[in-house]
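To start, I am sharing the structure in question, which I have written as structure tokens.
Note that one protein chain is taken out, while the other chains of the complex remain in position.
Then we have subunit A:
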């Protein structure tokens, strides 16, 4: 059914010498948010995500999932950083994200996002004035990538080929979500970050789209971090759960979530 895209090197996330290549390596990263006497703190004592891994972050809303995703997608500055390294390719030197934040090199972070990260949003986030093809191709266009047939291939795999020249408002919510997945993958990013990508869909469509998404990510050897509160079918997709514990102070003044893995 799907065309296999070959990837140079050996198994994903493993360099020639056999050790794991870490795309994310965080140590003692903290984000604190305070509002009128009550504070929320997300603490990451240690987090290692290998290239090619599929991570699931499952929990109720308000537990800090979004905060962690924002930090991993380099759109939210952590309050404290022990170290935060990002290595998008096996051969590349790790990028010191902590230093980029401290020196306020926001445009460099933007460039990193554009080149290395794909996003699937809750409700598509498609640009209403571009056709489906242009929406999928947007990430490629910004990187000056030549057409190598991937857009058509993705459209084919996602079952939205006949919609390529339509505007998003002519599509159903599920179809739009498929377009969003296509856009997140089209520029072959190192990692795809998806925050509740199927929250707005009915359970059957959600399950179908979710497995399609994971299949594509697998095939393209893209690391994925997925946040969801519906974990029933996530288990079947072979994702690694990221452990997190939330506890509240008795007086309600502090809510702290600790993530590690």
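Quick notes on this structure:
The definition used in the following text is that a residue touches a chain if its C-beta (ideal position, glycine included) is under 8 Å from a C-beta of that chain, and two chains touch if they have at least 3 such contacts; residues count from 1.
Quick note on the criterion: contacts and distances are computed from a predicted model.
From the set "FtsX-like permease family protein", "Amino acid/amide ABC transporter membrane protein 1, HAAT family", "Polynucleotide kinase-phosphatase" or "MoaD/ThiS family protein", the protein name that UniProt assigns to the chain left out of the figure is "FtsX-like permease family protein". From the set A:73, A:198 or A:228, the residue in touch with the chain omitted from the display is A:73, counting the whole complex. Counting the whole complex, the residues of subunit A in touch with the unshown chain are 66, 69-70, 73, 75-76, 106-107, 110-111, 113-115, 119, 121-123, 125-130, 134, 138-139, 141-142, 144, 167, 193, 195-196.
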